[in-house]
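With one protein chain held back, the other chains of the complex are shown just where they sit.
Our next item is chain A:
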């Protein structure tokens, strides 16, 4: 159990709903993989296409909706998307994602900080997606965001924790929760993030594009739990040379 943004959660695995082949997987992930937090995005409606149900209708009422501002290229657009999200979902959790570049989709920390300052004042629970930079993480903490979400690797790349040396100081130095977001491709990457001391991970592509997203969500759920348990009990130090596990005396003399 851990408390974040005014909610007490059992699962430290947050899941993004982009690229899912079928939205009915959301409730399956909620009930079977115990995922409690789901992200969604805001887009314009195509006026000539047949209108399918909104993703919101597939999210169990007890689950937590985090509105993602993806698509925003500056702080003003992000704020607008957050406001639309609160209007439609009545959830005040917002993931601030602002990108100017479409090749790497790296977050713009400067615009993100500006958006967060305003959204915190407007009473949102703000979860900024950031480039792993300790200075900006501390500034965000100062202005009152709920958590910081530094990336592991570019979105959707499945490369895993590519910048451990940058993530560790953030985990060590900020008091608010740290959620590792983006680029995590395998359950072992998620376990590694949790062993480092992350409070949660947010996974989208690695689950949504798996052959069976529910099975992959289950795998991630176990990995997150395993990594967290190991972190809580304390990881052991590494040695240069072998440290025998069986006694080194009283051998049989054959």
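As a working rule, a contact is a pair of C-beta atoms (placed from the backbone, for glycine too) under 8 Å apart; a residue touches a chain by one contact, two chains touch by 3 or more; residues count from 1.
We adopt the following convention: contacts and distances are computed from a predicted model.
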item	value
Undepicted complex member, UniProt protein name, chosen from "Thiamine biosynthesis protein ThiS", "Phosphocarrier protein HPr", "DMT family transporter" or "Lipopolysaccharide transport system ATP-binding protein"	"Thiamine biosynthesis protein ThiS"
Residue in contact with the excluded chain [from A:18, A:144, A:162 or A:197]	A:18
Among A:62, A:87 or A:175, the residue in touch with the chain that has been omitted	A:87
Which residue of A:116, A:140, A:155 or A:198 touches the chain not shown here	A:155
Touch residues of chain A, complete complex, unshown partner	16-20, 23, 39-47, 51, 53-57, 67-68, 70, 80, 83-84, 87-89, 155, 182, 202, 204-205, 208
